[in-house]
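Only one protein chain is missing from this complex, and each of the others stays in its spot.
Letters A and B mark the chains in the order given here, with residues in each chain numbered from 1 onward.
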Amino acid sequence: MGASSVLARIRSGNENALARMIQGDPILVDVLPAGEAIPELAERIILHAGPPIEWERMCGPMRGAICGIAVFEGWADDLTHAANLAETGEFQFHPNHHFATVGPMTGITTRSQPVLVVENRAFGNRAFCTLNEGLGKVMRFGGNDKSVLERLKWIRDVLGPGLSDALKTYDGIPLKALVARGLTMGDEMHQRNVGSSSLLIRELAPRLARTVRNQSVLGDILAFLSANDQFFLNVAMTMGKSIMDPVRGIDGATIVTAMSRNGTDFGIVVSGLGDQWFTAPVEMPVGLYFPGFTEEDANPDMGDSTIVETIGLGGFAMAAAPAVAGFVGAGSATVAAKSTHAMGQITVTKNPEWTMPSLDYEGVPTGIDIRLVVETGIAPLINTGIAHRNPGVGQVGAGVVRAPMECFEKAVEAFAHSMGLS
Amino acid sequence: MLLALFITMSKPYKSKTEVDNIQVSSQRMLKDKLQVINIGLQKFADDLASREVEVVQVDWKPPARGNVRLANLLAMMSDY
Partner (left out) sequence: MSARLNSVKRGLFLDSVILMQISRTISKLENVEDAAVMMGTPANQEILNNSNLLTDDGKIAKGGDLIIAVRASDEPSAHLALNQATSLIERPVILKEQSSDVLPATLRAALDDNPNANLALISVPGEFAAAEAWKALRAGLDVMIFSDNVSIEAEAQLKQEARKSNRIVMGPDCGTAILAGVPLAFANEVPAGNIGIIGASGTGIQEVVCLIARAGFGISHAIGVGGRDLSDPVGGLSTLTAIELLDSDPATEHIVLISKPPSERVVKVITKAINRSRKFFTVCFLGSADYVLPNNAVSVKTLKAAAVNVTKIQPDTSSAGDLVSTGRAGAKWIRGLYSGGSLSSEAQVILISHGLKVASNSPIVGADLYVEPSAGHVIIDLGDDKYTVGRPHPMIEPAVRDQPLLDAFQDPSVKVILLDLVLGYGSSLDPADHIASLLQQNWNNDPTIIASVTGTEYDPQVFSRQVDILHAAGVYVAPSNADAAEAAVKLLSMQYDS
């Protein structure tokens, strides 16, 4: 095939992919038990963050979370029993991404956990993600003790159904506009969700007040939501997944549709290359640690939350969130703006609807192109939480991490091959 | 201009249409004001800037981390 027809194919593929990204119209419509939202999610099936991985290669926190969830689901009597079952192959493991789902950090999703449901009204597809558990000792960081499981039960039995009832009274909450406002309030939707979580609660509170009959339950729900600055992170992730799924599998498109990590491998999926994962060993985040912890304690990078960078938020929108720049070790506001500009060199467009006041209302850099990443050697910048390397401890810090260049190089090779070039 | 006169007189001329029919490359390079993108030695950009020629310096690094084969594959797959 001639070079010009290859170029024409790439050009039209990427145009199509970008149009689909920008057209996406994500609406938060419901909260449902995962088993109901994802019919394939049978007993003993465990979804996890990142590219596919077997038990033997899983990191500590992911194993911890799996043991915890097995007890929570009633598949195991205790954590030791759960580990035995996992080792003897009693559980099936699959990436969230294969089921229109994403999950933060360990990203463990099983049938009875409630999941956020975001519908992309432009294309009719739905995406799912568990609810944010709050800070401290939580399952997404590998926490699995009694307090963690008790909170999951409350989320399953009280918060999930409560949110579901409230959301059903309306035609859902449009998320694009909410994110646009969040960006002007200093959020980048990965490390900082203060503004957007508040906006979401403002939407939800009156509805909850009308649908939750028990005053004390209503108080608990509102208190839980209000105490959690990161509640919107999971919503942003679900939104990201709902936007990117219709961009998958477009012939000739070199746009990244998913970036994700399982604590062992980092993986990317590229639109024009089907559902194939291109993986490389995940890198260590660099950042700030909670008192009493150091980088010695840190687990390698983990989670599906990088879907927000895939749609131009998180590290890509760093300029919108100067407060994060310092917290995650990226330095000053000037450095934050530089980070966003650097990401502009590996993306194909700027999102006209999501703008950053600090950059004279420039749009967030959108559409990561594997060609540009490999050519420039500029790896996507990701804002991230840092988990303790041992299961059950939880979050120990926050920082930034780079997507490994090797994933993108492998993808470029495979893409060239698919175009008949060598 | 004497020179031009000399040529006119000494050389059998072609008609103007004949000359115009020859496929002529874009005259842009010689006609438009030169505006340069400099990829490589910074000194060339500095020299141009000192003469007030518009020049953008590219902060170039070997593409694909110096992997020539991959860089060439990219060149075949990139608009620019």
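Note that contacts are C-beta pairs under 8 Å (C-beta built on N, C-alpha and C of every residue); 3 or more make two chains touch, one makes a residue touch a chain.
Quantities reported herein were computed from a predicted structural model and do not represent experimental measurements.
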{"item": "On chain A, residues whose C-beta touches the chain left out of the figure", "value": "7, 334, 338, 341-342, 344-345, 372, 375-378"}
{"item": "Hidden partner chain, residues of chain B it touches", "value": "3-4, 6-7, 10-14, 19, 22-30, 32, 34-44, 47-48, 51, 53-54, 56-68, 71-72, 74-76, 78-80"}
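The rule is simple: only the chains that are shown with their structure count from here on.
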{"item": "Geometric centre distance via CA averages, chain B-chain A, whole Å", "value": "47"}
{"item": "Partner chain B, residues of chain A touching it in the complex", "value": "3, 6-7, 10-11, 254, 371, 374-377, 405, 409, 412-413, 415-416, 419, 421-422"}
{"item": "Contact set on chain B toward chain A in their complex", "value": "61-65, 67, 70-71, 73-74, 76-79"}
